[in-house]
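My structure is below; once you've seen it, I'll send some questions.
For this view, one protein chain was removed and the others were kept in their places.
Right after this comes chain A.
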Amino acid sequence: MNSYFVKRTGRAILTIWLVMTLTFGMIRLIPGGPIEMLRARLIRQGVDPSRIDAIVQTYKQDPTPVYVEYYEYVTSLLSGNMGQSFYYQEPVSALIVDALPWTVFVMVTATILLFVIAILLGALMAYHEGTAFDTAASSASILLSSIPFYVLAIGFVVVLSYQFGLFPARYRMSPGVEPGFTVQFLSNAIYHAALPIASVVLTQAGLQALAMRGNSIQVLGEDFVRVARLRGLSDRRIAVRYVGRNAILPMYTGFLTLIGFNIGGSVILEQVFTYPGIGYYMYQALINRDYALMMGVFLIITTTLVVSVYIADLTYGLIDPRVQSGGQSEAY
């Protein structure tokens, strides 16, 4: 009945499989590896070369064919086993389960917040097109959008955290706070997430506001808005049902993909704020050559992006009647 749904699902699964396979292949192409690292360390420690060979020999496994390794890699991934983190000495999946909710919390909150601000501001600018307010808001939007979020983040840490001590500069919560549905925990979590969220919102809202402004101006010029006014509909109804809805629709896909992109962007953001989410672990894994952790986080980040695009594809038809599951024949 729904070939569109099947097609999109198939495409999402194919993309994730490709990412898995590429990760597997690329890690294999990286020169060196844990054994080379071990040998180098032993040489630095001045161990006798013949002794080194013997130690290395104990670690060396019988060479297995690539396809067997690939098969084992895929099957263990499917059973949720991402291997052991070499650096943290913990299963990668446990680290990710611990870190992912925090990253999702920060990035989803930030993305929702920035879209709400952008939609309101953009619509306001469109309704006041050409006024001083429009010019000022557009200029501010362009200015803020041209600042990279990590530059603003560093600025926040330096000024607001170190100079004035208004916000914490690191960690997800203060020491001693127990996670749970308590006011203390929630407010503490928000307090720690405020600066990361603010740096994303401030640097990304502008571009979306300009997009909303452009969409709204276009919709305001449409005949159906003029006809709606002549039909005597209230300004509020026209703003919400006519202008708002038609201007926001094209931004919906961008919204969901931006969530995915921002979760990928957490690598730098969480490093700046020393915020232990998956981005933070990704960075630690890179520094420490923790391949298993690196692969795990990489997979999670790409999967999030693929899933958000997938959700956007599937749900767009629900909010826009013109896109009703592609393959369906025209009603008339």
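List of remarks:
Assume a contact is a pair of C-beta atoms (placed from the backbone, for glycine too) under 8 Å apart; a residue touches a chain by one contact, two chains touch by 3 or more; residues count from 1.
Definition applied: contacts and distances are computed from a predicted model.
Per the UniProt record, the chain missing from the shown structure is "Dipeptide/oligopeptide/nickel ABC transporter ATP-binding protein", taken from the list "Dipeptide/oligopeptide/nickel ABC transporter ATP-binding protein", "ChsH2 C-terminal OB-fold domain-containing protein", "Cation/acetate symporter ActP" or "Urease accessory protein UreF". Contact with the chain not shown here comes from a single listed residue; of A:V104, A:L249, A:I268 or A:I311, that residue is A:L249.
When the missing chain is restored to the complex, the residue among A:R28, A:R41, A:R170 or A:R241 that touches it is A:R241. Of the listed positions A:L42, A:L233, A:I268 or A:I311, the one in contact with the omitted chain in the full complex is A:L233. Where chain A meets the missing chain, the touching residues are 222-224, 226-234, 237, 241-242, 245-246, 249, 320-322, 330-332.
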